[in-house]
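Notes follow once the structure below has been shown.
Of the protein chains in this complex, all but one are displayed in their positions.
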Amino acid sequence: MNAEEIARLVGGKLQGDGTVQLRGIAALEFATPTDLSFAESPRALARARASRAGCILVPEGVELPGHLTIAVQSPKASLAHAAEILLLREKPASGIHPTALVHDTAKIAPEASIGPYVVIEKEATVGAETCLGAGVYIGSQVRIGEQCVFYPRVTIYPGAIIGNRVILHAGVVIGSDGFGYVFTEGQHKKFPQIGQVIIEDDVEIGSNSTVDRGSLGVTRISAGTKIDNLVQIAHNVVIGRGCLIAAQTGIAGSAQVGEGVVMAGQVGVGDHARIGARAVIGGQAGVLPGKIIPADATVWGTPARPLDEFKQAYRLLARSARKQHRRNPSSRR
Amino acid sequence: MNAEEIARLVGGKLQGDGTVQLRGIAALEFATPTDLSFAESPRALARARASRAGCILVPEGVELPGHLTIAVQSPKASLAHAAEILLLREKPASGIHPTALVHDTAKIAPEASIGPYVVIEKEATVGAETCLGAGVYIGSQVRIGEQCVFYPRVTIYPGAIIGNRVILHAGVVIGSDGFGYVFTEGQHKKFPQIGQVIIEDDVEIGSNSTVDRGSLGVTRISAGTKIDNLVQIAHNVVIGRGCLIAAQTGIAGSAQVGEGVVMAGQVGVGDHARIGARAVIGGQAGVLPGKIIPADATVWGTPARPLDEFKQAYRLLARSARKQHRRNPSSRR
Partner (left out) sequence: MNAEEIARLVGGKLQGDGTVQLRGIAALEFATPTDLSFAESPRALARARASRAGCILVPEGVELPGHLTIAVQSPKASLAHAAEILLLREKPASGIHPTALVHDTAKIAPEASIGPYVVIEKEATVGAETCLGAGVYIGSQVRIGEQCVFYPRVTIYPGAIIGNRVILHAGVVIGSDGFGYVFTEGQHKKFPQIGQVIIEDDVEIGSNSTVDRGSLGVTRISAGTKIDNLVQIAHNVVIGRGCLIAAQTGIAGSAQVGEGVVMAGQVGVGDHARIGARAVIGGQAGVLPGKIIPADATVWGTPARPLDEFKQAYRLLARSARKQHRRNPSSRR
């Protein structure tokens, strides 16, 4: 693609020679004359002057003399857009690798790509253009939509339902038994973990994350939600559409998360908690079991409370400690 | 099974037609006329009126006109009990899959089921009716008892000892090297991690959890303990019988955990800490290295302290912050 075509694609204003060919995407400092790059913040724009990038996406109204630029409203979003076209990954050949073990009753769309040492159990279905990496395990009666990408070693327990364009990174486990026991006759007896798990369209889940099936009901990750690495989603959790859940967050059983919620890293959500739509939960915050966080709230701390309240308490405590220290620097008790 | 037989199995009092056939178990809202369900809380009992369940386990003294019910002391426990009979899972056929690689010197009980692409190294033993899922790896000299279930991609390092009826979910790693180094000659040199790991009878461990071997000594998970997903158990840790350890908890080296301890999610236990029997550790709490938590205590916070103390300090701080805020709402320093 040349610069002219990219400018048209992202609806931006080209400044310079539109015939320059672009073949890749790179950060300003690594870019070569065939790479498209972007600069958005004043600091990035300053660094852009020294970049060797063939073309740079910049905010509207910005000029970079001596550089080929395309001015757009959001350089970062336009880069993501251009990347979808420029970086069309070499797709693995469709077909079933000879070492893959596919049960006779499983249905694999002819355009799917099934990698080496994959195991697909009975009555499972795999949709068109879905790609299963090496060593993926698909349990019986699992249903997988179209254009999904499962990286190596993904494991799907029996009966899980997975939508279209779902991306599961290496080591993800979907549909394992939830953590549910009844204490009886002096021991923890397993409570049935036989419910369902549904991963809707356009969900992405990071490496080694785990999503348990419902105990009797359903665990659901709604469309467009993105989940980072090493996240735990317990049984019967329902997560709304378009959420962002950062690494190492854990959501306990039966919690409900509204649409558009953002959780920073290492958040803990207690069982049966309800997080309102578009709420933001700060890093390492802990939402108590059964707690209701209102829509659009921003909370932090353990137990999680409104951000302002958290900051106020924190400031107050820090100030008192300093004062105390001044009065009696050696106080230890 | 019919309702009459289930009533007898759980020792409950049947109300209605005992000849109704039941084939499965489901939550009230999903149940069909061939499903057994349960209702325990007042809210669940209210929902039960609208359920299509063929039969409902209810607390003693409760009636649900128009519904077939079995009255028992603990509906939840009785459901778990009935599930063991009703849900007898189709067992995988015993035998060794032709793609499994089993060393000549390994001993596999004839009734065991060894899945595709399993690798079993020399002198390992696998007990009767134990089932190893696809791609499981069993290191040399590992000993595995009877009636265990290892889900796909479980990895057992050499020398581990695993009891009977142990359930390991997908991606679990048992026996990896502990995190131990000696700083010498300007670098971190590996301290030997050559000890043992013992997983006793009736332990269940959730997906992608990790249990390190002892460095020189032993890491032990005692009988009947249940561990959730993404939990880390470090070298030389000893966990007592019948503990419950929720997701993403981490227990550092040489910590000792008494029997019947309950840890909520994301708890951290420092190295060499000792947790007394039946103690309860609240979510995200952090027990300091070397700290001793008395038996039967309930603690929370980081550093973990008695629950009452934590709550008092929290309330005091919240109140002061509110007062301060009223005096000077714009205070920022």
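Structure notes:
To keep things simple, chains are lettered A and B as they appear, and every chain counts its residues starting from 1.
The working rule: a residue touches a chain if its C-beta (ideal position, glycine included) is under 8 Å from a C-beta of that chain, and two chains touch if they have at least 3 such contacts.
As the structure is a prediction and not an experimental result, all values here were calculated from the model.
Residues of chain A that touch the chain left out of the display are 25-27, 29-30, 37, 74, 76-77, 79-81, 83, 87, 99, 115-117, 133-135, 151-153, 167, 169-171, 202, 204, 206-208, 224, 226, 228-230, 242, 244, 246-248, 264-266, 283-284, 301, 314, 317-318, 320-322, 324-325, 331-333. If you put the missing chain back, the residues of chain B touching it would be 101, 117, 119, 135, 137, 153, 155, 157, 171, 173, 176-177, 179, 181-182, 184, 186-192, 194-195, 208, 210, 212, 214-218, 230, 232, 234, 248, 250, 252, 266, 268, 270, 284, 286, 288-289, 302-303, 305, 309, 312-313, 315-317, 319.
Just so we're on the same page, only the chains that are shown with their structure count from here on.
Centroids built from CA atoms put chain B at 26 Å from chain A.
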